[in-house]
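Omission of a single protein chain aside, the complex is shown with its protein chains in their original locations.
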Amino acid sequence: MQFVYYAITLVFFFFVYCIFNWGLNIQFGRTGILNFAYIAFVAVGAYFTGVFSMGPPTAGSGQSYILGLTLPFPAALLAGGLAAAVLGLLIGLVAFRRLRSDYLAIVMISLSIVLYDVVTNYVPLFDGADGLNGVPEPFTGVLHLNANSFLYVFAAFTGLLALAGWWVMSRITRSPLDRTFRAIRDDPDVVRGLGKNVFGYQMLSLLIGSFFAGVGGGLLVEFVGAFNTSSWTTPETFVIFAAIIIGGVGSNAGAIVGSLAVPVLFVELPKFLPQIGGNPALILEIDNMIIGALLIVTLWFRPQGLVPERRTRFGRLLRAVDRGRPPLPASPAGGGKEAGDA
Amino acid sequence: MREIQAGGAGANDARARGAPDTGAAAHETGRAGARAPAADGGRATAEAALSCTELHKGFGGVQAVRGASFSVPAGHVCALIGPNGAGKTTAVNLISGMMSPDRGRVLLGGTDITGWPANRIARAGLIRTYQLSREFGRLTVLENLMVTPAGQAGESLWNVFFRPGKVRAEERRHLGRALGILRTFGLYELRDNYASELSGGQKRLLELARAVMAGPRLLLLDEPMAGINPALIDRIGEHILRLKDEGVTVLMVEHNLGVVERICDQVIVMAEGATLATGQMSELRADPAVVRAYLGGALSDSVAS
Partner (left out) sequence: MHAFILSIGFGVVTASILALASMGLTLQFGITNFVNFAYGDFLSLGAYIAWTANTRLHLPIWAAMAVGALGMGVVAVLLDHFIIGPFARRFSNLFYVLIVTFGLSLILLNFIQAIWGPNYQRYQVAAQSPMHVGPFLLTADQLIIIAIGAGLMLAIHLLLTRTKLGKAMRAMSDNGSLAMVSGINTRAITAITWFLSGALAGLAGTVLGLDLASITPATGETFLFVIFAAVILGGIGRPYGAMLGALIIGLATEISAVAIPAYKLDVAFGLLIIALLIRPQGLLAAVGKA
């Protein structure tokens, strides 16, 4: 029975990390934005989903936090995603001012630390370091679930959302919009020289990714029922970067593989392992070091990751276009490329 | 290269505005379809596609451009030549909006574009290429062209999800045009290769092909022949002349004076940041000031340097 509990939790985390990975993938993998503050967006999503679905803080609970609107779960989840997007908007306004990439990274990481600091110190916001506890279980009143079946149902629900997220991301990454994102990834100045509003596109990419981060965070807080500052330190951002880079930077499928390879295999699984010696945290520390080392090794030996980004061929569209044109003397016949379209 | 943010046009315009505006030159937003009068005749009367007045630009203690003034008649192919350090590339950066001039004005077809941000200038029809090819390495050759047109329907998130038909139709249109351009430049077979996989010469062709795809009114080429073998040079020259036939105005920075002589209607000489002389290659060869600036070296070569 314990094993089943572990397994379901891992399945849940797999789905949630897929969502996280897709979000960072569109920002960093496709548009080249070094968002070292990604975990802060997840946190904002988690906190806001939490305070939207919880009731107002009571004296007995020992917590203090803002809002407390007792909204139903779907609304609270949406609110979490939007809150993260708003954070993205604010940050983008400051950060996307033609800063070179390491300045951007500095702003992002500083932001992450400051947010962490503010939330920890200003307790009335989200209950400081203790965080939120007792987030009401979703689906109560709609479905009658005990503790175990809730896990199954919610994990399945997260899986459905992950499927929806996969569909949305695939549409985006096969579109001309994504092509512009990738051009910006390569050379923003040249894209400006083509007449495009680079700032707008970077902002859009940031917003899309932030929304995914926020929704993922909301799912996290609803599954676990609690959320505090220990869940979103800077190393967490790194885990997600490692996941998408090892899985395959720029690739949505790679993000899925990455979710399995890094967070599930290396972060969540070890939590269930017995402790070494007297040091409870030692496994975690070795674990983190391994992730860091794995990332560096991957970047050196296989920078494209396990599932490389797919090359765009205009197969179907090309054939449609070529069909309509008069035959040219020296051109090869038709489109010829049978590989799947973009 | 330090970039100055040319944010609101206000501050920069005020700084650059020396003389009062020339008044109501029609603000042309059309692309290459607007045909300009053919090469010869009417040169003095045809409206200048591009005109620069008293451009100044300094970096730290160095004055890269000091009082450069020249104009490029519409529908002509002109060259900007000069010894190294003459300020040619800086001038190109000023014109294309990568930097703002400290003083002076730039007019594109009568519209004052001084201080405009690069993307606004590009949308007005001025497209530039770069000295060192700046292709999008992780996009395929075909994608490099497909990404070029501004304001595509498919670049809007709304359209991607709610107007897929419109996006597809526009993609088909762009694709047809892109394939045609690729065929013209002989890059069709390479269309699915990543641009980073191309050879130096092929990247140069891609650079030019991409500029053509953008449908410019004025093409600003920064050393298009640099590092290219002679056979390819001729082909690129032919492409440029073909563009001229289609009504595009071309200004190119070049060191290869042989090519300049073959395809350019007019040559502008810069030295030490200022305009030295303007005219035909033959006239300039006889001009003592020009000869001195080049130290007699490159000018006596008619062959590719």
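Order of writing sets the labels: A and B. Residues in every chain begin at 1.
Just so it is clear, a residue touches a chain if its C-beta (ideal position, glycine included) is under 8 Å from a C-beta of that chain, and two chains touch if they have at least 3 such contacts.
Because the structure is a prediction, the values reported are computed rather than measured.
Q: Among A:Y6, A:Y103 or A:W167, which one is in touch with the chain left out?
A: For the chain that is not drawn, the touching residue is A:Y103.
Q: Of A:F73, A:F126 or A:F238, which one is in contact with the hidden chain?
A: A:F238
Q: Of the residues A:A75, A:L89, A:A129 or A:A293, I need the one that contacts the missing chain.
A: A:A293
Q: Which positions on chain A touch the chain that was left off?
A: Residues in contact with the chain left out: 32, 34, 36, 94, 97, 99-103, 105-107, 109-111, 113-114, 117-118, 121-122, 234-235, 238, 241-242, 245, 279, 281-282, 284-286, 288-289, 291-293, 295-296, 299-300, 303.
Criterion: only the chains that are shown with their structure count from here on.
Q: Counting in whole Å, what is the centre-to-centre distance of chain A and chain B, each centre being its mean C-alpha position?
A: Taking the mean C-alpha position of each chain, the two centres sit 41 Å apart.
Q: Can you list the chain B residues touching chain A in their complex?
A: On the chain B side, the touching residues are 3, 5, 96-98, 117-120, 122-123, 127-128, 130, 134, 136-140, 142-143, 146-148, 150-157, 160-161, 167-168, 171-172, 175-176, 179, 183, 188-189, 192, 194, 214.
Q: Enumerate the contact residues on chain A facing chain B in the complex.
A: So the residues of chain A touching chain B come out as 97-98, 171-172, 175-177, 179-180, 182-183, 185-187, 189-198, 201, 204, 208, 309, 311-314, 317-318, 320-322, 324-325, 328, 331-332, 337.
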